[in-house]
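Our next item is subunit A:
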Amino acid sequence: MEFNSIQEVLDFAVRQEQKAGRFYGLMAEKSTDVVARKFFREMVGEERKHEAKLKAIKSGKLSGFSGQGTPQMNLTEVLGEPVFREDITLQEGLIIAMRAEKDAYEMYEGLKAFARDEELKKILEGLAAEELEHKARMESIYDQVVQREN
Partner candidate 1 sequence: MTETRERSKEVQIWFGPQHPGITGNMSVQTWLDGDTLTRGITHVGYLHRAFEKLMERRLYIQSFPIVCRICVPEPDTNEWLLASALEELSGLDREVPEKARWIRTLVLEMSRLGAMLMVLGGHAGSMGLGPAPQWMIALRDLVLDRFEELTGGRVYHMYIVYGGVRRDLPEGFAERMEQTLKTIESKLPLIDDVIFGSAVFRKRAMGVGVVPREWAFEMGISGPVIRAMGIPKDVRKDEPYEKYAELDFDVVTEEGSDIFARAMVRRREIQQSIDLIRQILARMPKEGPYCAELPNMLEWTIPVGQTYVRAESSRGEMGYYVVTDGSKKLRRVHVRGPSYVHGVSLLERLIPGTNIADLAPLMVSLQVCPPEIER
Partner candidate 2 sequence: MSLKHVLQPFNAWVQAFSKPYTIPMKDTMRPGADRYRGWHINDVEKCVGCGTCADICQNAAIDMVPVKDPVKGDSGLRPKIDYGRCCWCALCVDVCTTGSLGMSNEYTWVEKDPEKCRYTPGVDAKPWDGSEKGWRQEEGFSLIVKDRVPMPMLDPKERIKTWAEVVVGYSVEEARKEAARCVSCGLCVAACPAHMHIPDYIGAIRDGDFEKALDFIYDNNPMPEMCGKVCTRRCEGVCSVGIQGEPLAIRWLKRFATEQFEDFAKVLHPEVKRVGEGKKVAVVGGGPSGVTVAYYLAVRGFEVTIYEALPQLGGATFFGIPKYRFPMPSLEKQVDLLKKAGVKIVTDHRVEKDEFRRLLEENDALFFGTGLMKPYKLGVPGEDLEGVIYALDLLRDHHVGKKVEVGESVVVVGGGNVAIDASRVSRRLGAEVTIAYRRRREDMPADDEEIEDAEAEGIELVTQSIPLRVEKLENGKLDFIWGPAEMVPPDRPGGRPKPKLIEGVENHLQVDRVIVAIGQKGEFEWMPEEVAEKVVTSRGWVEVDETGMTQWPGIFAGGDLVNSTADAISAIADGLKAVEGIQQFTLEGLSVSKS
């Protein structure tokens, strides 16, 4: 994949967020567990927020990303790889979300190699950092909710 302008990158990123949003929406519809359902619905909202943020950057309302640098716990790497089932639980849903954020991060990191100029590279770096931040946040939630006593 090759990008010619920042606009293109951002458009791509917006499409990614929309895709993720649809994915969570579908899962929310199908799950039978009330907690998982609510969690996926929350994630739909989260992805919309990300989308809005990207659009704001694109239109110049926001100047850039502002990662907080939340420390990583590398939880995602340790945990298994659950697949979607109708009776999926919050725990598995969280792991799926963590993995999705991690995948997105790795994708932007990969794309960085193809960036032609510094500016493009910078925006891709920003996107990657943003996804890493999301991953850390998901890990935090997982840590707080699931591993309350560990």
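One rule holds for everything that comes next: a residue touches a chain if its C-beta (ideal position, glycine included) is under 8 Å from a C-beta of that chain, and two chains touch if they have at least 3 such contacts; residues count from 1.
Quick note on selection: all candidates are chains of the complex that A comes from, given by their letters.
These figures come from a predicted structure and were not determined experimentally.
Only one of 1 or 2 makes contact with subunit A in this complex, and that is candidate 2.
Taken in their complex, subunit A has these residues touching candidate 2: 34-35, 38-39, 41-42, 70-75, 77-80, 90-91, 95, 140-141, 143, 145-150.
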